[in-house]
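Handing you this structure, nothing more for now.
A single protein chain has been omitted; all remaining protein chains appear in their positions.
Right, chain A next:
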Amino acid sequence: MKTLLMTVGLLALSGAGAVKVGVLLPLSGASSVTGQAARSGYQLALDEINRSGGVLGKPLEVVFADDGSAPAKAVPEFVKLVTVDRVDFMAGGVSSATSIAISGPAKQYNTFMAWIGAAAVPVEDAFADDKYFFHYHPWAYYNFEAILSYFRYLKTYKGAKNIAIAYEDGPFGSAGIDATVAAFRKAGFNVVLQEKFKTGSGNFGPLVSKAKAVNPDILYWIGYDTDALPLATEIRQQNLKLGLLYGTPPSWPVGFEKNALADNVAGLSLWLPGSPQAESRKFVAAYKAKFGTVTEEYFAPLAYVNLKTLAAAINRAGSTDKDAVAAELAKTNVPTPFGPLTFSRSNKTQYQGFKAGNWLHFQFQGDARVPVFPIKSAQKPMVYGR
């Protein structure tokens, strides 16, 4: 009896019974800028949740794991979180390739996933109609919808007609490239060039020479942060005159905005520190108080919203029962730094959070990312080179 009491006491002291959330992120490797930004967002949310009473009356526990931006590492890390650490819920997830890789074990263990990244459609296919899969980040077709809307604006008001596309030859750049080209053509653009490149090779000389020969108005670049500076450098060296260089890397190189070559390069973001929403201002203030700095990466507030809404749903459900939590999370309707968050159906999944309307287009201007489109959110006029 004495032993039993001691065991119960020790379990109570050790926090047994506390809700555990496993967070799988690329803390190293190619997507580490994004992963580290997301980790900061989770840490900030965790502090706030536990300061205001935790979850189900106990402090919330978060177990971080590094997927190394590699599917081969993501799978054992995911399985460890679920089977050894015995987490109640999984959150995180950035890259599409790692998310596809863990879709098998996720189904095997019937895992509840509140997922912040992974925009590629094959991930949507892998989790189609999954009753425990909540996807916060817009799918790739929502991203493209936002880009097409911006380019249509450029066509109407700046006369942009000819688009050259440079895309990396991995799944991120290549999946859906045919559909992208078809959509541009349907929207009345001429796709004058579509060129693959090896990410990280830094060898953009021939690609830029070819682009120069076809004289595009917009160079649309789909690749990773490693390619941003070499591409911008080569464009300047070969004197390729563009209306706009538009890129969609998951993150930008550290310090890129301070390089003169970044001037007027445009991109896509769900959020910028200068976003006017009250929730965004609150997030920036809290982030600054905790870390002493401000992040430009939208994965930080996305992770913050992710954990806060999951914790709120668990509290409303009153237990860790997955069906009850899913039912409560599905009812989410809260203001966030990105605008209101509600879940609705996407093409294939039941619970999709943010969609095309949440995207902002920015331009690097004067060492900062400045929102330039949609016009209602623009803080400065865009610089168009023609």
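In this section, contacts are C-beta pairs under 8 Å (C-beta built on N, C-alpha and C of every residue); 3 or more make two chains touch, one makes a residue touch a chain; residues count from 1.
The rule is simple: contacts and distances are computed from a predicted model.
**Q** Unshown chain, UniProt name, "Cobalt transport protein CbiM", "2-oxoglutarate/2-oxoacid ferredoxin oxidoreductase, beta subunit", "Branched-chain amino acid ABC transporter permease" or "NADH dehydrogenase"?
**A** Result for the unshown chain: "Branched-chain amino acid ABC transporter permease".
**Q** Check each of A:Ser52, A:Asn239, A:Thr293 or A:Asn333 against the chain that is not shown and name the one that touches it.
**A** A:Asn239
**Q** Which chain A residues touch the hidden chain?
**A** Residues 26, 28-33, 36, 69, 166, 169, 195-198, 200-203, 205-207, 209-210, 212-213, 225-226, 229-230, 232-234, 236-239, 253-256, 258-261 of chain A touch the chain that is not shown.
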